[in-house]
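Every protein chain but one is kept in place in this view of the complex.
Each chain gets a letter, A and B, in the order it is written, and its residues are counted from 1.
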Amino acid sequence: MEHWLHFARGPMFVAALAVLGLGMARLVLLNGASLAVMLHRTRSHGRTVAWKRVLHNTFLALRPFPASGGARPWYSLLSLVFHLGLLLTPLFLAAHIVLLERGFGVGWWALDPVVADWLTLGTIVSALGLLFLRVGSPLSRAISRPQDYFLLLLILTPFVTGYLAMHPLLNPWDYDATMLVHVLSGNLILGLLPFTKLSHVALLPVAQVFGEIGWHLRPKAGEFVAQVLGKENQPI
Amino acid sequence: MRLLTVKSILWFFAGFGFVVILLRMLHGVGSVVALNDLLPWGLWKGGGVVALVPIGGAGFTLAAFVYVFHWRRYEPLARAAVLLGLMCYSSVAIGLTFDIGIWWRIVFPVFFWQFHSTLFEIAWCIMLYLGVLAFEFSHAILERLRWTTILHLVEKVSIVFIILGIALSTLHQSSLGTLFLATPYRLHPLWYSPLLPLLFFITAIGLGCLTITWVTLVTHWLYGVKQPLAPLTGLARIASIVLGAYLVLRLGDLLVAGKAGYFFTPDWNVLNFWVELLLSAILPIVFLSRRSYRESPTALFWIATAAIVGMSLNRVNVAGLATLSATQATYIPSWAEWFVTLGILSAAGLVYLLCVEHLRVFPTIGGAQVEGAHDLGTIDPAGWHTTFFRAPFAGARFFSAVFVAAVGLVLVLLPDSAVFGARPEPTPTRGPRSVELQRLEDASADLVQYVFPIEPDRGLETQRTRALLLDADANGRYVLFEHERHGDRLEEQGRTCAACHHQSLPFAQASSCRTCHRDMYQPTQIFDHGAHERSYGGNADCPTCHTDPTLPKTKATTVQCKECHPAMVETETLVRTGAGQEQSTLASGYKDAMHGLCVTCHQREVERGSKRPGFGECSACHRDVPTITGTLQRLREVAPRSTPMQSEGGRP
Partner (left out) sequence: MTINHMAILNDVTKCTGCEQCVSACRDYNALPKEQNWRWLKDPHELSSARWTTIREEKTARGRRFVRRQCRHCLEPACVEACIVGALKKSPSGAVTYDPELCIGCRYCMVACPWEIPKYSWEDRIPLIQKCSLCHDRVTAEGKVPACVEACPHGATVFGERTELLAEAHRRLAAEPERYVQKVWGEHEVGGTSVLYIADFDLALDDFATHVDDTTPVPNRTFRVLRHMPSVFVGMSAVMGGTYWIIERRQRLQKEGASTGAKDEDGTGGGSEA
């Protein structure tokens, strides 16, 4: 067990980081290039991108609560808590920073352990809430892919095991086993980040541009819509 | 689809090589290779340089055939051969850069000239020839860029460069053999020969014909184009003649030198010799002499493969494999070494295919064939592979994902020493030795003594006995193990045989010495037996500390640390010694360590203004000892983090 833990914390973590770094670089390069090609095509079709609207939409998408209060306020709230915990806890947990300092010689400011505890609990609860909302709403369920459930549960794992590892009295399992699951699931998240929808970490700023070009400025998009609606020869 | 599969595999290996090269730059060459002092040249030099240079020999061979001898039949292959040479020599240059210990000094031979060194000559030849190859291949690039004026200029002077390239190749192909003329004692007699330079040069020509054949066949297969058989058949004929000459020279040389006696001795070197000769020369000669085999692409492919493998084996043998029996070295290339070699070759293969697709390398392979080979047919828009195979940049999407996956996988597969740098292994303990000794017993003084030389009479009752000698401090210096005395001592401590035997160890082993005598095996923070031993001059001065040689060398019978290091004893210590205990010597070091562990964080918390009451006071930890009062400031004064170990007493 100790050997496996050492392996997961050592070479496997380095591997996960390498995949994360290179995978993100790959995403940025590929998307940058795709964007350039798409913009070129758009321009050659005599259309222009409404950059103002794109920028506006990007900020709108970043806003935790929609202006109207949102159709699903609970969802918005849970999502906010979930994302806060997800970003802050792993990056600023004191124990993680100690490990990083020991391994790579770099460290930074750490969260107060009490705050970290509450953030972790908040993340767990909100993740469960999000899962419940996804399963509970027929509309959400209909558009959910297997990876939507899998990733949510995968993200939940290191938080639960991490909390148990920090509170041995609550932990029904062996410490090393808990830790191994914690590290393995954490590594898996890092490794999968650039290949799943989790990549919105890096691609958030350009997501709206793609939407804009892909949907609104697709050559002959209007004709397709008309075709689908059965109003082919009517003026748009 | 077959092109995509092959390209994916190449990208995968390129990822492997990329990671190992980065790690090698980070931690040094020793952390990734399995080389040792007895075999300083391994796979990277033998396979990546000495074997790859003759594979790139296709460049000068075909250049001579087409441009000097005007054998127009081979013209369709000339450019491909030059590109093959360029790829091989670039791989050699890159491989060499990472093989040498200090990679950024690869340019030193340019500045520090050493005319007597064979390696110096080879380095310059390869460097210049790489330039010549780049010049020769610039035709294809200029053609594509349509820079016709420069192209005409280049074509005018190109024959000068071609002849220069042939002369340079003659020099370095043969000099690779000269390199190993310096190893008469290492290299097995079946390979060592004064003719090595000549043999290396001849085989480079023969192998050159077959490598370009192989590459042509494989490239045409990849793009689904019919192979141009006419030039290949001709090359096969030439190859069989050249290899025939090589076989005659090689065997003749061995016979003349009187080494025929080795031919049929049962020895793995001899087996290696015959396998090598069979693959590299005999099989190709036999098969290529028949017209039907020369005209069959399948047969040509397998014969060329055998020749390339066999000739590479020849180079690897000369460069190291055939020296193993003379030096008694062991060497199995590490995975990391394979990954780098494969990675560099894969990257070269990818660049080769890139050139084939975008430049006129083969007149038979152009835009239409390339597009045909890349056609994936219809893709299910809902399938998983749309994530990767989706325009634009379908290829880049897929291959980069393969590359990243390979990077992750190789980091998991590599051993710790490659990922984090080499660490020394624990010193091995040698097995025990049973010896005959003389046991002297002095009943009056309750003394038992064992002596090696049998001394006649010391007024003591003597008795012959067998005793175990153990490699106690794991450096090959044996000490006596007295089973009886261990039994007595354990009994005094109220422990049973189970202290050493019948523990829950695998195979019911007895526990090792280090279970109890930790300080001798593990240099700890407190005591390093090895360092003391070395500073006192090896085993000459054991009595410095183990003053009475008749007593077992335990902590109790040994000079205490404080006698040499008086500063270790804390005079103003806050840690109370237990009842009946002498003031501890080791405890001060332990105390420092414990305080160092806690105080650092406590101090930081207090400096940052912790709101917890009493966090900086001694009583924060020493809760049950009312006499310990004060604050952290005082604690740090009393217990500085490291007590200097002054050797005030010096050696007693």
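Here is the rule we use: contacts are C-beta pairs under 8 Å (C-beta built on N, C-alpha and C of every residue); 3 or more make two chains touch, one makes a residue touch a chain.
None of these values were measured; they are calculated from a predicted model.
Peer 1: Specify the shown partners of the omitted chain in the complete complex.
Peer 2: B
Peer 1: Just one of B:Ile9, B:Ala93 or B:Leu164 touches the chain that is missing; which is it?
Peer 2: B:Leu164
Peer 1: Would you mind spotting which of B:Pro109, B:Pro228 or B:Gly366 touches the chain that isn't drawn?
Peer 2: If we include the chain that is not displayed, B:Pro109 is the one touching it.
Peer 1: Return the single residue from B:Met1, B:Leu22 or B:Val68 that touches the missing chain.
Peer 2: B:Val68
Peer 1: Considering the whole complex, not just the chains shown, which residues of chain B touch the missing one?
Peer 2: Residues in contact with the chain left out: 26-30, 33-38, 40-41, 64, 67-73, 99-102, 105-106, 108-109, 112-114, 116-121, 123, 159, 163-164, 166-168, 170-171, 174-175, 178-179, 181-186, 189, 194, 197, 234, 237-238, 241, 325-330, 417, 421-422, 424-428, 475-476, 534, 537-538, 540.
Just so it is clear, only the chains that are shown with their structure count from here on.
Peer 1: In the complex formed with chain B, which residues of chain A make contact?
Peer 2: Within the complex, chain A contacts chain B at residues 10-12, 14-16, 18-19, 22-23, 26, 29-30, 33-34, 37-38, 191, 194-195.
Peer 1: If you look only at chain B, which of its residues touch chain A in the complex?
Peer 2: Against chain A, chain B makes touches at 19, 387, 392-393, 396-397, 400-401, 403-405, 407-409, 411-412, 414, 416, 419-420.
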